[in-house]
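Incomplete set of chains, arranged as in the complex.
Which chain is which? They are A, B and C, in the order written, and residues in each are numbered from 1.
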Amino acid sequence: MSTDLIWRRRIGDLALRLGAVAVFFGLWWFVTDRGVWSEIVVPKPSSVWERFIQSVTVHDDVRGLSGYFLWEHLWASAWRLIRGVGWAIVIGIPLGLLLATSRPVRVVLEPVISFIRSLPPLAYFSLLIIWFGIEDASKVWLLFLAALAPIALSVISGVEGVRTDWVEAARSLGASRLQVVGHTLLPAILPELFTGLRLSIGFAFSTIVAAETVDGIPGIGGLAWSTKKFLQTDVAIMCVLVIGVCAVGIDLLIRTLERRLVPWKGRV
Amino acid sequence: MSAPGLAGLTPSAPTASRLVLTGVEQRFRAKDGSTTHALGPLDLDVVDGSFLAVVGPSGCGKSTLLRLVAGFAQPTAGSVEVGGRVVDGPSPDRGVVFQQPNLYPWLSVAENVAFGLKMRHVPRAERRAIVAEHLELVGLADVASRRPYELSGGMQQRVQLARVLANRPSVVLMDEPFAALDAITRERLQDELLRIWRTHRTTVVFITHSVDEAVYLGTRVLVMSPRPGTIVADEPVTFSTSDQAGDAVRDDPAFIEQRRRISAHLRPARNQNPQNPQKESA
Amino acid sequence: DGDGNGDGKKIPLTIAYQNIPNGDLVVKNSGWLEKALPGYEIEWKLFDSGGSVNEAFAGGSIDIGLAGSSPVSRGLSAPIAYKVPWIHDVIGSAEALAVQDGITSITDLVGKKVAVPFASTAHYSLLAALETAGVDPTTVDIIDAEPDAIAAAWSQGSIDAAYVWNPVLAQLVSEGATILTDSADVAASGKTTYDLAVVSTKFATDHPEAVQEWVAQQSRAVELYRSDPDTWAKAVGAELSLDPVEVLDQAAGLIFLTAEEQAGPEYLGGGLGTNLVATASFNLEAKSIDAVLDKDAYLSAVYPDAVDAVAKG
């Protein structure tokens, strides 16, 4: 495909997406203007915009919202997310590989993992607090637990789907069991791993409010949670939009990375 | 040109590559509970440095046999020994060229060929030399940096061949390695393989559908019956150990006669084929 | 009469309740309302906080609900069209500021970590207590935490103080916390907090008789508390899966008022309206709401008709 065509396609994509965003805002404006629903639940785009402006400025002697600028909230949450997802990757990939390659480990640990991943964070968060304190550690743990399962599970599923002759070839070329894992299984499951990673990050994002219900300021989820309790729905919606936009951005990034790192997907 | 692979690599097990199969059988269990008797019973003793060519009808158990020797599967009955040790898993001593191409798509052609060397910690410079040599051997030096899925089927099979030979195993197991190649490339690779084998005297098990190829390359040709595969003929051959090659061998009346004889072994076997009873009268 | 509209179709009445040991749970558990209002299809919905009750009202899903005075004043500022026909309880020692050893006065809280469920009556009381003591709230590290998280954080030792209600409060005390002040003290300085009933303006206008009947049953529960606390506690305990003895312990920190008492000038007769106005302006100062409405909006939100009628009847 010519570079020209690639660029034309990219611009087309962008136009389509911007169009979709415009439609979304148009609809939002329309229903709130009509007063279909109470402003407390569905605030106007304009009030959300005002909140956004407030959140990045000093107004009435107040810095941003709840004492922090938007980017401070965002960074606090992002740093928690990075650690949570980071640990999930660091632990989840070896764990998944171990589970997929060792039967006794799988028999015991797979149910444990499906147990843990089904537990509602809201119900066990206080356990994390008593173990890891009310500070960031418990939040990072919660995000880690949310992010772990998709990664571990996709590794397991990926390994199960790896062509046996790839593994056999590696073994008979002199790869040790460990080398098979590192040099054959790991690259072979990259497509699944990327899906797992995307799901994992999405889960972590959607858990950010639950993680920040306790001592969550600064934090974009904590801000959403506390302002929602105060019926400042416009702030909460702004936070939700910010969370969503960040998540979409990261997702597109991962997709691009995937296309670069797994060019053979669907071609073998 | 020096013999490929000489650059530094010594065979992983220089001697002791004798192959002994005793009462080997393989049965497969299907999901529906039925059992397929794929192979055997089979007894076989292949001395060090033999070039064993195996021919037999499609589905008779040739690949199954190879997989047993490779250590990818355990026989349902009997035992497989290589160099006096019971085979209980794959080993770099036994290099395998698979029937289907199975290169790693995340590696370039050169990296695929280097795979075994890298796993065995051959230093980078040496590795590079060996890889270059073997890519030239299979005529693919110019696609070294491409990805396998950008190659034709025949090219992929040649890369697989290079990958195994570069690793210099003491036993080489090859499952129809040249089936996807044109006659010229095929003949050239046959001669190269012969040259390598003559230099290193590794034990080779070579599955082929070409009786010509079997007689040209083998020191011994095994003819198998239809499933369950057993040995219907087992003939020693001498052309590959002579110092002749190419048309000089192929036009040799002795060669033509042996080829004819082995083909004849295959023919009756064909008629017994239980898979096609209706064909018997044809 | 409460017989509905006579055509056999029952009028829906959706009630948002919370798990607070007061008469509402007795009414629910004993099925009094269902008997008193046979023409109504009554549904009880459990809510976890005044905040979510407010949201449900905004969404129009609720006719009668329970929320603290702080969330109610915020709801009125929003504005949500509801009125206050009843005070479930006046919060006394049931909500209190529990502190770790070494903190002996409110001023000691400066620089300390104090946990409180944001947007609740306790949050309001904490801020009020700080103000009364002349402490700038920004100098205190006030963090948001739900009661059970407060309990966990306390045993883990990561907070210095918490303004919270029972049973977490009792738990903190049993783990060595001392009570620095409570909502009764805060009330004494004029910042009373309540658990209030709210009824949507539409429902109150359409079915005043049902509201009156509802109030009558609530008043009956208060009377039961006074005459036969064990039966009362048993009903509440059944709802909360709690031992009746424990229920009575917890209820001791709340003040329950009969319809007659509520009709007086201190409560629905006038005092409550003033309290709601004050709460709203306090919330504005604390920046938890953006603007207060006209005083009348709060004063007129008090709906004394039902208690008056019940008190007279």
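Just so it is clear, a contact is a pair of C-beta atoms (placed from the backbone, for glycine too) under 8 Å apart; a residue touches a chain by one contact, two chains touch by 3 or more.
Small disclaimer: the values here were computed from a predicted structure and weren't measured.
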Total copies per chain kind in the whole complex, with one of each drawn here: A x2, B x2, C x1
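The definition used in the following text is that only the chains that are shown with their structure count from here on.
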Chain contact graph, described as a line, ring, star, complete graph or other shape: line
Distance-maximising chain from chain C - centres being C-alpha averages: B
Chain A and chain C, separation of their C-alpha mean positions in angstrom: 38
Distance between chain centroids, defined by C-alpha means - chain B, chain C (Å): 84
Gap in Å, rounded to a whole number, between the CA centres of chain B and chain A: 49
Residues within chain A bordering two or more other chains: none
Overlap residues in chain B, where contacts from two or more other chains coincide: none
Chain B to chain A touching residues, read off their complex: 12, 70-72, 89-92, 94-96, 98, 100, 102, 104-107, 115-116, 118-120, 147-149, 163-164, 167, 169
For the chain C and chain A complex, residues of the former touching the latter: 49, 51, 54-55, 58-60, 74-75, 78, 80, 115, 118-119, 138, 143-146, 148-149, 151-153, 155-156, 158-159, 287-290
Interface residues, chain A side, partner chain B - complex: 163, 165-166, 168-176, 179, 183-184, 187-188, 190, 262-264, 267-268
